[in-house]
Structures are given as structure tokens and as C-alpha cells.
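In what follows, a structure is listed as C-alpha cells, so that the remarks can point back to it.
Here the complex is missing a single protein chain, while all its other protein chains stay put.
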Amino acid sequence: MSTTPFVTDAALVAAVADKDAGALRELYERHGAWLHARLIRRCNDPEVVVEVVQDTFVALWKDARRFRHDGEVGAWLWGIAFRRMVSRLRSRKDVVLIPDWDVPAAPQQVLPSAEDLVLLGVEYGDLAAALRRLSPEFRSVVQAVVLDGLTTKEAGRLLGVRENTVKTRLHRAKAQLRTALTEPQEGWR
Amino acid sequence: MNVPRGTVELTGVGKRYGRKHALADVDLTFDHGVTGLLGPNGAGKTTLLRIVATSIAADSGQVRLLGRDPHGSQADVTAVRRELGYLPQELGYPSDMTAFGFVEYVAVLKEWNDRERRVREVRRVLSLVDLTDQATVRVGRLSGGQRRRVGLAQALLGDPRLIVLDEPTAGLDPAQRADLRRTLSTLGHRSTVLLSTHQTEDVAALCERVVVLAGGTVRFDGAATDLVATAVGRVWLADEPGDDALVSWRTGTGRHHVVGGTPPTGADPAEPTLEDAYLLMLGPDAQRLRAPA
Partner (left out) sequence: MTTGTQGWHADPALLASYLAGDLDAVTGASVEQHVSRCEACRAAVGHLLEPQLVERTWAGIRDAIERPPLPVPIRLARRLGLPESTAVLLAAAASLRGAWLVGAFLSLSFATLAAYLSGGTALAPFLLVAPLAPVLGVATAYGPRQDPLEALVATAAYGRTRLILLRTIAVLVSVLPVTALLGLALPGPRWLAAAWLGPALALVPVLLALAGFVGPRAAATVVLLGWSSVVVASTRAGLDPAWPVEAAQQGAYLALAVAACAVIAVRLGIDRRRGVAL
């Protein structure tokens, strides 16, 4: 399967459903790397990340027919990948990283240019500042549910708290964010 | 006897089914390079190839493959079969296997026991026939041409010294034939490749040497160009079909392509093709073969 003429992700998924290995390879080339990058930020065991990416594409191979063609392939793949990682690491809390929101991680941190910040800001607006003001346990819930797309039940498992706790924290976090921002942002439930 | 590598020697080989002679007293020697067996249905092509592929034994005469007796000791049989790639005329493909699974299965039958080397080899032959992307598709879902290429892939496992292909071009489109030609021409440097076909274009395109079989006997054995040369001066373009022509047919330009017999009045000599030569070689048998174009 070649990239010219351009074939959409959804068409590739359809080809994968017909067991076209070339289409799977193409999807892997389009999505494998960023999934890898996104997972490695959440897990400090590179081997686990490799296996999760592999599992994700093998799952895509087996279940391509289940893809609903109204969604984005990338988001669907992330959903598979992150859930697999969470369930795989349920017994290994030590390797799951929940991003540290307070401290810049490395000494030689690259600061995004002012322009980059503005443009990235389009995605979140003043949210960044509002998020930083949240307490750590609220942030981790926002991270897991809002940014990473877990259900409250899955987030509870990941964070080691009960589902109801997640719901309560999420509810309160949203309320705090709403207060911090003048109006709710797009993408918030 | 000091036999060069990659040699097939048939001496006085005969095979009969009931009272019918499928092959009669055939003497042929093949060395590396691509040889095409050409002949009408029932000419004995498949019988000859099955003998060379150790699938059946000759009733009479002597067969030596790679310097060994293919029906001698178990060691000889196995040694020959290890160097043999065979695409039978009719190969059933278990439809629930994938292309990869099928070729891997044959690879195990060919004693590729080491998993890693086997997987690598299976991938190699699948890519030779341009099926890398279809390797994971069930054979039942492949097209006829793709299935034929799966069959071809298994015949190429392990780069055998003796490759026997019974109608490898059946079901292939022109582009795939061109690919096959490329693949075979590189194989011909090292291996002895025998293939059968009833299409003269295949022979013209694929083979250095042609053997024309009819009625179980060899009618011609030589270079493809030499076969064409036998027809020089016996082919014409004329305004009417010849009275005593072997065959003639109307061409796209409206004139008649006349093969054999006496030239009709006003006929212009034409450049013979391999097909003309083949038809002349078969003689009266040819009339059945050439339906008007």
C-alpha cells in the first residue's frame, strides 16, 4: 500500500480488516511513533512500551472491523494503547508515571517559543494556569480522565482510588476550573 | 560418471497410462537456464515434468537428476527432493490457510526446521513473487493469479537447483508475467528451470530453450530463435486465405496471415513468429489449436 495517492486512515483500517499487512504497516508508520512517545511519558519501562505498542497494532489487526468510521483512528488507537498499558501495569505501580505538574522535569528544559505557547494555547486557552492551580490529586484525575480518555472506573484503578472518589474529584476539579475560567472551554464535558 | 551440477538426464524415457503412451522414448538433457516445454494438451508435458519432479516414475528408460537415481535409495530420493522446487499443474490451496501459513507449511515439509531461518526464507520467497502485503491474507480470499504466485513462491524455497513449474503463467496478467520473467531469468543463472505452457508468448518471453512435445515425443529441441528460423519462407500475408495452408487467419489490417502450404497469389512473405514455427512443427495437429483470431 503506497501513500500516493493519499489513503485515509479509515480506508487503511478497512484494508486491515481484509488482512492487508501493507495497510497495517502504513498505519504503524503513521501512528506507531507518536503512540510510542506518548506512552513513554507515562511509563518508565521502555520494554513495556514496546510491548504495548505491539499489542495495540495486533489488536487493530484482529479487531479492525470494530472501528466505527465516525471517529478518528488516532484517538481510537490511543484508547486501545493506554488501556492496555493501564491493565498491564495494574500490579506494577512503580512504572506508571503520572506527569509531575509542579516542577519542570529537567534542568536543560527547552522553553517553547512565545509563538509556540500562543499557538499551543489555542488548544487550552487559560486552562494551563488554571490547571496548575489545582491540587495534585485533582490534577491526576483530570489527566487520566480528560486528557488520556480513561473512564472514571479505569482512572480509579490507575490511581489506586475508588471510582466514586474519582467522580467526586473530577466534579470538583471541573467546578474549580470553571470558576477560574470565565466560561467553559470547548472539549469539556 | 562426473555429472555437472544442475543436470537432468532422460534417456529413452517412456511412460504409459493403460495402452496410451504419454511419453515414448524421450531423450533429453537439461542444464542450467530456463527451458520451456511447449505442446498441445495431452502432449506429455505434465507427465515429463512429474517424472522430473520425482512425483511419478518412468516405466522405461533411465532418469538421472542431479547425478542421482530419483527412485533409488531413500538417501538419493531425499537428496534430490532437497534440491527440488515443484509447482504442480493442479495445486489445491487449503483456503483457511494464509499465504504465509501455506508457504511455511511447505517449508517445514522441505525440512526448514529452524524457526527463524524458516520465517526469513518464507518472507523472501513471498517478496520474490510480490506478495509481501498479501502474506497474511487467507488463500481463499486471494485472486487466481495471486494464488498461482503463492504456489510459485513455495517452489522457490531454498533456491533449489532444479525448479519444475507446470504452467506457472496460468492466471497471470501481462504485468505479472513480466515479473515472473524477471524472477526466472535470475534463477536461470544458477538453477535448471523447466516450465510448461501452451502459450508461445510465454516461451518467447521466458525461455532460452524450447522443447516442443506432441504425442509423447520430442518434435523440436533447441534455441527459441532456431525454432522461429524453421518457419522462414513459409509464412505470408495475403489478400485471401491460402487453399492448402496449414492455418490462416484474418489479421487486424484485413489481410490474411497464412502459415504453410503454397503462397496465394499476391502474397507477401511475412516475418515468422514463434507461434508460426510451433504450428508448422505440429503439422496437422495444429489446426485444432489455432482458433481464428
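Note that the chains take the letters A and B in the order they are written out, and that residue 1 is the start of every chain.
Convention: a contact is a pair of C-beta atoms (placed from the backbone, for glycine too) under 8 Å apart; a residue touches a chain by one contact, two chains touch by 3 or more.
Fair warning: this is a prediction, and the values are worked out from it, not measured in the lab.
Screening B:Ser55, B:Gln199, B:Thr230 or B:Thr273 against the full complex identifies B:Ser55 as the residue touching the chain left out.
Touch with the chain omitted from the figure is made, among B:Glu111, B:Asp173, B:Asp226 or B:Asp239, by B:Glu111. Residues 50-51, 53-57, 70-71, 74, 77-78, 81-82, 84, 86, 88, 90-94, 96-98, 100-101, 104-106, 108-113, 115, 118-119, 135-136, 154 of chain B touch the missing chain (whole complex, contact as defined above). Residues 21, 24-25, 28-34, 36-38, 40-41, 50-51, 53-54, 57-58, 61, 72, 74-75, 78, 99-101, 103-106, 108-110, 112-113, 116-117, 119-124, 127-128, 131-132, 139, 143, 147 of chain A touch the missing chain (whole complex, contact as defined above).
By our rule, only the chains that are shown with their structure count from here on.
Partner chain B is touched in their complex by these residues of chain A: 1, 18-23, 25. Those residues of chain B whose C-beta lies close enough to touch chain A in the complex are 98, 132-138, 141.
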